[in-house]
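Here the complex is missing one protein chain, while the rest keep their positions.
Each chain carries a letter (A and B) given by its place in the written order, and its residues are counted from 1.
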Amino acid sequence: MRLPLTLTVNGEPVSAMVEPRTHLVDFLREALDLTGSHAGCEHGVCGACSLIVNGAMLRGCLMLAVQAEGAEVWTVEGLTESGAIAALQAAFLARNALQCGFCTPGMLVAAATLLKANPTPTREEIREGISGNYCRCTGYHAIVDAIEEASRA
Amino acid sequence: MKPAPFAYARAASLPEVFDLLDRHGESARLLAGGQSLVAALNLRLSSPGILLDINGVEALRGIGFADGVLRIGALTRHAELGADPLVARHAPLLARAVPHIAHAAIRTRGTIGGSLALADPAAELPACALALDATLVLASRGGERRVAAVDFFQGLYQTALRGDEVLAAVEIASRAGQACTLQELARRHGDYAIVGLAAQAGPPGAGVALAWFGVGGTPLRTPRAEAALVAGDLAGAQAALAGEIDPPADLHGPPALRHHLARVLLGRAAAALKGH
């Protein structure tokens, strides 16, 4: 069974037929080749699939693609091209706030969401804000530094 | 780890939900925020025939206050609950619980109705409903019925909700100005608590409700501890817990761990209520 789906992804209209069981991050990766978002656990824990849907951050593995009917979805690719996360990306690069890079797209979404709600967070607030996103490489310190730096930019 | 196949239907109104429930019976599952359900689907722990997506049902949305009663629509997201001024005024316990629920990305999707209907014994909101003496509004084609929270949670993931019903809203008599506290001990920020306590005081001179989570198969009240606490006997209240909770052994440790932590949390809750 496939259902029609129409939505906007990174500002572009998209129409597709999807199986109801396909979660949003698989749809983006497989149907649209937007492989920047990653499926790290597929049970809603790791945060590597974090996306912006209708202005709010959510887990791409805990939303079915069919639920995104009419939604406006932003992934790391679109956020990069729009320049929306340029300051964060520059700070992450300068501070080496990434190693393997697998968590990074989700981490950037979490960081951008945090800074939108709280433009000048403390280190503790930054740690709380990214606490739903695992990074196995950095130990988080550099990420906290980079978000702090971006918040001052 | 992809879900087994299922069908999917969107309902735009409660009558549509009831029609779909009629048609699909037990093979149907309601999909609200999906933050537990979709994970279970991905893990193939649940394989319904059809998902009925109720996110478009306007009647399940919104937060209102009338006649001294706060009504919270079942589709209210955790993030909305945490930010709503009516909730902050009339049921501040709920607002205090929200930051403890998982993480920001979950709170934007997860709903109060979904959390209560799932009835995870370690979750915050079912215990809060219990502490607040909330009334759950269950809608079916035949109309609405109201069930007290204490009667709603019946067993491990078991509730009073019938197969033809939808949890429509939660109603709470205003607790404005009354002391409350939410205490929990979780290994990491956002984890389910090893032990948690939602405590809600009544009007001055009235009782205090202690609703525990993570200590058994359901969220539960401890009336003897409540009575002792109201009598100003904290030690007695802590002692009473031994007979009122029966926590399991699990990965966190033996039952003694939760007994001990519950006593500690009760002490902290009592101090917080006093300091209110």
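Remarks
In this text, a residue touches a chain if its C-beta (ideal position, glycine included) is under 8 Å from a C-beta of that chain, and two chains touch if they have at least 3 such contacts.
The rule is simple: contacts and distances are computed from a predicted model.
Note on the omitted subunit: UniProt lists it as "Xanthine dehydrogenase family protein", one of the names in "Xanthine dehydrogenase family protein", "Ferredoxin--NADP reductase", "Spermidine/putrescine transport system permease protein PotB" or "Sensor histidine kinase MtrB".
Note that the undisplayed chain, when the full complex is considered, contacts A, B. Across the entire complex, the residue among A:Val9, A:Leu24, A:Leu115 or A:Ala142 in touch with the chain not shown is A:Ala142.
Only one residue in the set A:Cys46, A:Ala65 or A:Leu115 touches the chain that does not appear here, and it is A:Cys46. Think of the hidden chain as still there; on chain A it touches residues 19, 21-22, 29, 34-43, 45-46, 48, 75-77, 80, 89, 92-96, 98-105, 108, 123, 126-128, 130-144. Although one chain is not displayed, its contacts with chain B can still be listed: residues 1-5, 43-44, 185, 187-191, 194, 251-254, 256-257, 259-261, 264.
By definition in this document, only the chains that are shown with their structure count from here on.
Looking at the complex, you find that chain B touches chain A at residues 1-8, 10, 31, 34-35, 38-39, 41-43, 51, 53, 55, 79, 102-106, 108-109, 188-190. Interface residues of chain A, counted against chain B in their complex, comprise 1, 3, 19-23, 26, 42-44, 47, 50, 56-59, 61-64, 66-67, 69, 110, 113-114, 128-129, 131-133.
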